[in-house]
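Beneath this line is the structure, given in structure tokens, with notes to follow.
One protein chain is absent from this view; the other protein chains keep their places.
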Amino acid sequence: MRSSVAGRGGAAVALVALAFTAAACGRSGSSESGSSTAAAAASSPGITDDEVVIGSSQILTGPASAYAELAQTVDAYIADVNARGGVRMGDGKTRSIRFTYYDDAFDPSRAVANMRRLVQQDRVFATFGQAGSSSVSAARDYLNQQRVPQLFVFSGDTEWGADPRKSPWTIGCPPAYATEAAFYAGELKRTMPNAKVAVLYENDDLGQDVLAGFKQAIEGTGITVVAEQSYAVTDPTVDSQVVNLAHSGADVLLDVSTPKFAAAVVSKLHQLDWRPVHLLAAVSASAQVLQAARATAQDKIVSYTYVKDPASPAYADDAGVKQFKQALETYAPKVDPDSQIAAYAWACSDALLRTLEATKAPTREALMDAARHLDGAESPMLVPGLTFTTDGDADGFPLESGQLIRFDGTTFQPIGEVVSFEGRTPRVR
Amino acid sequence: MDRFAQQLVDGISAGAIYAALALSLVLIFRTTSLVNFAQGELALLSTFVAWQLHAWGLPLATCIAGTVAVSFVAGAAVERTLIRRRERHDHLAAVIVTLGLYLVIDGLVRVIWSADVKRFPSIFPSGLLELGPARLSWQSLGVLAVLAAVVGTLALLLYRTRVGLAMRAAADRPDACALVGISPQRMFMLGWGLAAALGALAGCLVAPQLFLSPDMMAGALIYAFAAAVLGGLDSPLGAIVGGLTIGVVENLAGSYVDWIGPDLKVLVGFATILLILLVRPQGLFGMRWTVRA
Partner (left out) sequence: MSRLRRSLTARRGAWAAAAAVALLLPFWFASYQVFQLATAMAFVPAIAGLMLLTGVAGQVSLGHGALFAIGAYTAAIIVERTGAPFAAAVLAAIVVTGAVGVLVGLPALRLQGMQLALVTVAFAVSLPPVLLRFDGLTGGVAGISLPPVVAPAWSGLEGDQWAYLCALAAAFVSLAVVAAVLRGRLGLALRAVQADELAAQAAGIDVARAKTLAFAISAALAGGAGALYVFVVGFASPESFPLLLGIAFLVGMVVGGTGSVAGPLLGALFIQFAPAVAGDVRDDLGGIVYGVAVVLVVLAVPGGATSLVPLARRLARRPAGTPFVPHQEEETA
């Protein structure tokens, strides 16, 4: 009896082992790892005279599958670039871009495995546009150790730009969450210098960074935080938190919530008939979300953006937005052309393209050097006046400016001029 | 407007959501002694179907009624095809099938309808009811009213009709049932069908409040488990009382107990499940825990 258990196991193990042996033999051709030896050569892996290979680990399935649009948009962007002949890089050669990405389902260990696969099997030149702060954190050590660029990660965690010497191969794209907080604090200083602020925040790096950045930005002013309530993404509702905040006597609500919760907050505010100035995190500043919640101009919803809102009629004839929509229609018809995430992804893809254009030699070092010295690089999807600017170890944040916006019931309208915190992103970690 | 009163009312309104889900859990547990981990996702799928029909231009009431009917058939079909063969001899396998269903539906919904937040219109008027120092939306009140009506109907069905008698008998003594000419299998299918129909109704009723997205039900399910356990897993009335209690306690604990706070509210659900199962496994209204290996 007992030997039968072991026997069955032994046979099964042997079968698996056989299968793996076969697989291993089949794969042995592609199994050498070349990154370390190639560093000494003239050009890095993943780049030839006519092609450059870019990889990414993306969230396509699982609890954060809303980010699947990000990967599809980047894919469309690169197809569009290639259709127009490719990218003319700083060494004078024009190359087409190959973009390879794998799903990590928001699981950090899968993100690490994906990055290793990209570096070793696909031999990418650089990685780009990874989403999910945990996943970026998890892959960061490996990529820095291997000296593979982790370019323009799609996360506003302040960690990515605060100290470029700590992880020189990692750089973010969107303005840091702490910078976002500084935009809102600046707007309050201008319009409500004695504001009493209630804060609702998602209990993750987004919420915690905005809260910390906001508190730092209002130090020494008449603005005070009178109440703060957190929620977890797994909470079914945030009604209770909003009620507690409504009773704090605040006249401003700083609402750092993701779209589903943002919609619920707006409708709860209606129900309570509480009408504070509603500072809403950029991640939820989408007309589609707010219309779902029946928001109007009376809700005094203020947010900020760094891209042109593709849904806004103001940009209907804008050349950049037109090209964006046309490329999506051609190469990624499943992506909603009015999607905010797609617009962000497109702008960050421009950052990649500008960096490649400024890369003076076909090496990862040269690529990273270009990313660290962007000087007013432009994107037709960025709000007019915004550019990507970095400055070596002194400034690791490509975007530190934004346009405050308010919701008028159908779309977002700009408030005043572009606000710049160039070189002044608050350090909250 | 008074904070405590509003927390109380909001607790009831959240509790109505948990109660609705708990009620369908109870229907399945009563008939098949199974906890259906896919209950929330099945309700979610039904809600998305109703939303889609409405988006295609059908009137809302028709969409909901149609979806409820389709869900009844689908629920019975799930029992017949996926659960039955496993359920009789092997509870573990049946539970794992419900977990598999949970994963499949979650993935499917994301593929078909994307993760975008969708507005689901309410069949109730949009106004508010002033309850002294607090406000309750007609939407929440409507959910409560429908729940009360459903529980009443269920009680009539279970305790005043032959079918109800047969369902209860099939749950208690399936083998003896077969001897007196009641097909326990048919009763199990009926239980699953009713649970799916109820889940569809619950989903369509609470979606205007929670906003329709693939994770609409995931967060509520844990509280629904707590509600069902508190009420006694086999008592429909218990599910309602349990849901409302959990909703209120969770809100008050999150608001007034400092060391819990809003971030550890979910511990209320965990503590309730653990304590009730240890101290009084039959819950507040349950008859007893049916032991089936």
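Lettered A and B in written order, each chain numbered from 1.
Going forward, contacts are C-beta pairs under 8 Å (C-beta built on N, C-alpha and C of every residue); 3 or more make two chains touch, one makes a residue touch a chain.
Note that the structure is a prediction, hence the values are computed from the model and not measured.
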Per the definition of touch given earlier, which of A:54, A:68, A:321 or A:343 contacts the omitted chain? A:68
Which of these, B:5, B:108 or B:237, touches the one chain of the complex that we don't see? B:108
Which residue from A:52, A:97, A:138 or A:321 sits in contact with the chain not drawn here? A:138
Sole touch to the unshown chain from A:90, A:108, A:186 or A:380: residue A:108
Chain B residues that touch the omitted chain in the full complex: 33-35, 37, 82, 85-86, 90-93, 95-97, 99-108, 110-111, 222, 225-226, 229, 263-264, 266-267, 269-270, 273-274, 277-278, 281, 289, 291, 293
Positions on chain A where the hidden chain makes contact: 1-18, 20-21, 24-25, 27-28, 30-33, 60-63, 65, 68, 71, 102-103, 105-110, 112-113, 116-117, 119-121, 132-134, 137-138, 140-142, 145, 159, 203-205, 208, 232, 234, 429
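To be clear about the criterion, only the chains that are shown with their structure count from here on.
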Which whole number of Å gives the spacing of the CA centres of chain A and chain B? 36
So, in the complex, the side of chain A touching chain B is made of residues 61, 63-66, 68, 203, 229-237, 239-241, 243-244, 246-247, 259-260, 263-264, 267, 271-273, 288-289, 291-294, 336
Write out the stretch or stretches of chain B touching chain A in their complex. 1, 3, 6-7, 10-11, 13-14, 17-18, 107, 110, 114-119, 128, 135, 137, 209-211, 213-216, 218-220, 222-223, 250-251, 254-255, 261-263, 265-266
